[in-house]
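Incomplete set of chains, arranged as in the complex.
Going in written order, the chains are labelled A, B and C, and every chain counts its residues from 1.
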Amino acid sequence: MTTATPSPVAADTVANAAATPDREQPYAALGLKPEEYASIREILGRRPTSGELAMYSVMWSEHCSYKSSKPYLRQFGSKTTEKMRRNLMVGMGENAGVVDVGNGWAVTFKIESHNHPSYIEPFQGAATGVGGIVRDIISMGARPVAVMDALRFGDIDDPDTARVVHGVVSGISFYGNCLGLPNIGGETYFDSVYQANPLVNALAVGVLRHEDLHLANARGVGNKVVLFGARTGGDGIGGASILASDSFSEGGPTKRPAVQVGDPFAEKVLIECCLELFQQELVEGIQDLGAAGISCATSELASNGDGGMFIELENVLLRDPTLTAEEILMSESQERMMAIVRPEKLDGFLAVVTKWDVETSVLGEVTDTGRLIINWHGEEIVNVEPRTVAVDGPVYNRPVSYPTWIDALNADSASALARPTTPEELREQVFRLLGSANLADKRWITNQYDTYVLGNTALSFPDDGGMVRVDEESGLGFAVATDANGRYCQLDPYHGAQLALAEAFRNVAVTGATPVAVSDCLNFGSPENPEVMWQFSRAVEGLADGCMAMEIPVTGGNVSFYNQTGDVPIHPTPVVAVLGTIDDVAKRIPSGWQDDGNNIYLLGV
Amino acid sequence: MPTIVVEVMPKAELLDPQGKAVAGALSRLGKTRFTGVRIGKRFEVTVDGEVDAALLAEVRELAVDMFSNSVIEDVVSVDVLDAAVTA
Amino acid sequence: MRIGVITFPGSLDDRDAIRAVAIAGATPVALWHGEHDLQGVDAIILPGGFSYGDYLRAGAIASHAPIMAEVISAADRGVPVLGICNGFQMLAEARLVPGAHTRNAHQQFIRRDQRMRVENVRTDWTNQFTAGQEITIPLKNADGRFVADADTLARIEDNGQVVFRYIGVNPNGSLNDIAGVANERGNVVGLMPHPEHATEPGFGPDTELAMASGVDGLPFFESVIASFAAAV
């Protein structure tokens, strides 16, 4: 272990904040609205310190707080019946949902967006998107076993599209392959509505034994709070709030985000290290550090536990010793984890992290004060009730309005288009379809993904769903598919979301697996646009009603707003992932004709 | 043939996983005098004819626009290779 | 027979190699890069993956690991050593086999079911193949292009040290279509494709007969078991 270099930079203390109530604070540049800033002052009974302001700003961003979507997402819970819950071990609200798949095994999965970073720096943005979702899976106590990627790019003929496509695909390939996770499927779709706003949604699946399930919370007064993994640097500072709270095309120079650089090797080592820590029962819980870094991990762990935590921030190991306390709180450096460790287990913990060459420092401990207190070189710079940061953020009932254009769009039916009248025209049309980017073979992408690693991949491309064996003895396995159709959703978000669900459901069912759970990534324009908010409300309602009808629960997911170029929002694109189970992967059904002489049937209407 | 050398390094504030891995290897080998390693790129561009100021300016522009990605890298230098140095 | 599989930080296909050893009927032994103990194994596998992220050069940092000193002396004693993909890159970096690897000529990671020909069936890892046998083995790498200078190439061709050659497609631009090579003695073999991924029906490459049914990787492991049986 190395000790942190003390930083000479003095920070704004709680005492100083109390003494200087009138000091101007850059809350607007951090993405907070005047009312939000006022409400922070009210919660604290004083002005926030700059460290507190950093924490509230990132945690109250749309990306972290779900402030515009929360009222709608509640439907996913309220529309879940007992019967739908029967296989559910962990539902919405945790890092990832967990489903019982039988024989003492459980599966956890989640899909998440990394859209804006992938436009700015496609390779690193997509790579760190994979890294982030995988850490969510690890924090549940599961071994990650597969990834998928649902991608949407601009017009294939636009000069900028090549930069984005090749960067994103090689970023996913680099990170996933280097992590040793088979990529078992995904989607690739081109449409000019995604021109300056590609969608990069990454999904990860993990497996665990029932008894290995862990939830991330800070319980047990006196337990140590330990940060381990990569050192903290200046990566993506402000990324969470600045990137996700405003359309970045409007951003001036001060809003220019720093990107994050991913290190899949460090993450691979971290996976093995975490699994060994869980297996030797050396940790009470582990929380991944994603957007909002230490701000998020400390306030969420404390909120989900006994409610108090004391941190000495100067103990954070830094890659860049010039970082200020506020920057350390906001840094989005990748490949970091926070663990809660009993004092008597600390030595065992340190032995395991040392074996894996993972750097570690003890930051503080769990308390019963009900406060999250953070010191910086002996001075108190944060003293908040953790729930006010992590849980009870602002919630907005944004105005909703029925889109003025939608009836005309629906009336403009494809039946008005000219039909080919000659064999030549028909032939030309078939060729155009076959040659179109969205229908053409995707092997140029999927050949860059390892499907073999781990030796359990039963189905992958070009199959409709990916399938992985969980239990080598029995052949028990799961299948997953992701689907979405932004054009259907543009016409009718309620039914469009249901069609995405139905397609993913079908793609799982045709592999021979039984669908059991849903995760979703809801990609929309700005929630401050009432027509977008209408689309969002309809899509969520459609998806929740669809899940009721299909009798499978939503176990988690992610909302990505502010996907737009200038004022033009993307088509509403709720990506739906369905997970199914199969008692023996040897019974899987591949897509494609296997043998001569088989009969062909068309089912349905 | 004259050669122009362009050197590009990862931005100091960003993680350099490659350099970190090499630094780790050095310390495992007991080489404790080294405090860090960063790994960048060295481009050798060969030129037909003389290198004049205009061409050098053109390479400087290319270095920023094409040889490096300004989001994550900095161009450290653009120079005509001194023949003596290659030896 | 006990076959050791070494795990390095960033090894990925170590568990697959262990499974393949067991399927072939030998006893797998997990070994750790940071130790100097080979636990008396009868053969050693350096598995695939991205050890140390393949930063610097693929296999370069791992080739300096503590256990590699033991692997080198075991190889000198004639203990069979198989390097698969990243393991092959480590063998080359450690100079246990000739040549080196650079980035694939097309510059991308590639995964494909690769056809290749077994050119030398006298090594410890290929004696259960027939000379010239054509097999299909999954390939997946970013830095798989085998290179060596002209003299070395001529020498290893003459010595029969070229053990596998790509056929159909050269997937990475390897010189002379070389997919795998051996040391002069034939106990150390390295190759880019992954035989451990073609040992279990249902999880291997597609064949004419049925999808994912290819098990052309099994003879690698059966070969080393046969050489071991012949030696005792």
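One rule holds in what follows: a contact is a pair of C-beta atoms (placed from the backbone, for glycine too) under 8 Å apart; a residue touches a chain by one contact, two chains touch by 3 or more.
In this text, all values refer to a predicted model and were calculated from it rather than measured experimentally.
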Original post:
For the full complex in this file, how many of each chain are there?
Top reply: A x1, B x2, C x1
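Going forward, only the chains that are shown with their structure count from here on.
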Subject >> Whole-Å separation of chain centres (CA-atom averages), subunit A against subunit B >> reply: 35
Original post:
What are the residue numbers in subunit C that touch two or more other chains?
Top reply: 52-53, 55
Subject >> Contacts with 2+ other chains: residues of subunit B >> reply: 17, 20-21, 24
Original post:
Touching subunit A in the complex: which residues of subunit C?
Top reply: 9-10, 12-13, 15-16, 19, 34, 49-50, 52-55, 108-112, 138, 140, 142, 194, 196-197, 200, 202-203, 210-212
Original post:
Tell me, which parts of subunit B touch subunit C in their complex?
Top reply: 17-18, 20-22, 24-25, 28-29, 39
Original post:
Which residues of subunit A touch subunit C in the complex?
Top reply: 170, 173-174, 177-180, 263-266, 268-269, 355-357, 447-458, 469, 472, 585-586, 590, 592, 594
